[in-house]
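Shown here is a partial selection of chains from the complex, left in place.
Chain nomenclature is as follows: A, B and C, assigned in order of appearance, with residue numbering initiated at 1 for each chain independently.
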Amino acid sequence: MIKIIVGTNRQNSVSKQIAEIVQKILLEKGAESEILELIDLPSDFIETALYENNGKNEAYNAFHERVASGKKFIFIVPEYNGSFPGILKTFIDGMTYPNTFRNKKAAMIGISSGVGGGGIALSHLTDIFHYLGMHVLALKPKLAKIEQNMSDNLLTNKLYIELLHSQADMLLEF
Amino acid sequence: MIKIIVGTNRQNSVSKQIAEIVQKILLEKGAESEILELIDLPSDFIETALYENNGKNEAYNAFHERVASGKKFIFIVPEYNGSFPGILKTFIDGMTYPNTFRNKKAAMIGISSGVGGGGIALSHLTDIFHYLGMHVLALKPKLAKIEQNMSDNLLTNKLYIELLHSQADMLLEF
Amino acid sequence: MIKIIVGTNRQNSVSKQIAEIVQKILLEKGAESEILELIDLPSDFIETALYENNGKNEAYNAFHERVASGKKFIFIVPEYNGSFPGILKTFIDGMTYPNTFRNKKAAMIGISSGVGGGGIALSHLTDIFHYLGMHVLALKPKLAKIEQNMSDNLLTNKLYIELLHSQADMLLEF
């Protein structure tokens, strides 16, 4: 069961749409997956689930457990202000210690409205996952100018589609 | 009026103590400053102040305005999970656009319990500030093993104290 | 006298063409500059000018002195294998210690044939310059798909031209 993490808490995000596309690709390859959205985190978890309150917010804990039970992950990472969304790191800062990512495996997909495709965001996130002991798949598709490459919730850019298929194949073998 | 940003929302943080040390150093040099703590952000701002709700949370707006009115900043950045605290980036993700950091000037101080001193955290944050158009002072003290180098809320490591003085001098001229 | 560093030793490089464009822009603004090309480094300097041979290669020393005499720099940085050209860092590894970049000021321009514009390369180089104590201008134009945006040695992309002008103005005041 691959966990697909929507890396933002924005409503109706493009990242969610990409997550669903990735889920279909995985299903075509016979792999089950579950989409987890940061928007489902409790709205006050920055106060009730971090640091001295670590482990005390049941809603955070339930979400955390759904993440922590995974072995392989795909993170959908939109570029916000030149890096990943702060909410994604804030969620990580609330994870139990020793962290539950150790020796697990992650793939990442970068998304941007502009030309960057989230390259710097993925580099930062790789540093963090390596620090936590999670292996990261080398292939990290960078889906730049995403709005211009989607229509009706589907990707229209063939290269992007191929990259997502290649990444899915690699993650299944990783 | 230099703004000193405590880059975590943890209670009774070492970062806050360092902020106060930095404030005293600045005062010795004749420079006024204001300490701003992320712990003062509203506890639900991840839902009520970001994206489509940008600008709608008065408490967030008031904090944002105190930050935005600054010209020079010193960020105290503890290392959490191999990078900066997620809450710091989440605050940035709620700032108005075009962002109010453009053409301003930032200094950074890294803190860690371990040996790293937050070097990677400061590198990531530099990428973000450069993306936002804020200049970053080259000298970024990395205060590693911070608990072993403090006593009674004071730094006991002479090199660390010298670095903070040098940085303050440089920021005043930057 | 601003030093414009062509960050590759490739012959007839696009980076050299960009350097000449930048030089003209600076001249329009009344600023003199000198173009320095890494291709002018002695071909065996990796053996004769590094480490225990530091300072022993007169040709390297002469080039080094022309760089070291600068106060402000513009680095033209093509993306090679996902970062800056190795030769640029190798040159830096041969510089005298304590390094002559300390407290100086650098601007950077990224170039790529692909879509990235050298964003990661500029991030890496910023880390290095900050380590060496050199301040880096926040605005770092990323000239992606460079071949498609040039004709007859001139930039045809208006945004790129505007960015180079803005950067030049900012460097002159930095």
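Assume a contact is a pair of C-beta atoms (placed from the backbone, for glycine too) under 8 Å apart; a residue touches a chain by one contact, two chains touch by 3 or more.
As the structure is a prediction and not an experimental result, all values here were calculated from the model.
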{"item": "Per this structure file, total copies of the shared sequence (3 shown)", "value": "4"}
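Note that in this section only the chains that are shown with their structure count from here on.
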{"item": "Middle chain, criterion being Cα centroid separation", "value": "B"}
{"item": "Residue-number overlap at the chain A/chain C interface, same or different (half cut)", "value": "same"}
{"item": "Label of the chain whose CA centroid is most distant from the centroid of chain A", "value": "C"}
{"item": "Centre-of-Cα separation between chain B and chain A, whole angstrom", "value": "27"}
{"item": "Whole-Å gap between the CA centroids of chain B and chain C", "value": "30"}
{"item": "Inter-centroid spacing, chain C versus chain A (mean Cα positions, whole Å)", "value": "36"}
{"item": "For chain A, residues contacting two or more additional chains", "value": "120"}
{"item": "Of chain B, residues touching chain A in the complex", "value": "9-11, 41, 43-48, 50-52, 80-93, 95, 99, 120, 124, 127-128, 130-132"}
{"item": "In the complex with chain C, residue positions of chain A that touch it", "value": "115-117, 119-120, 123, 142, 144"}
{"item": "Parts of chain C lying in touch with chain B, wherever the complex brings them together", "value": "103, 123, 126-127, 129-130, 132-140, 174"}
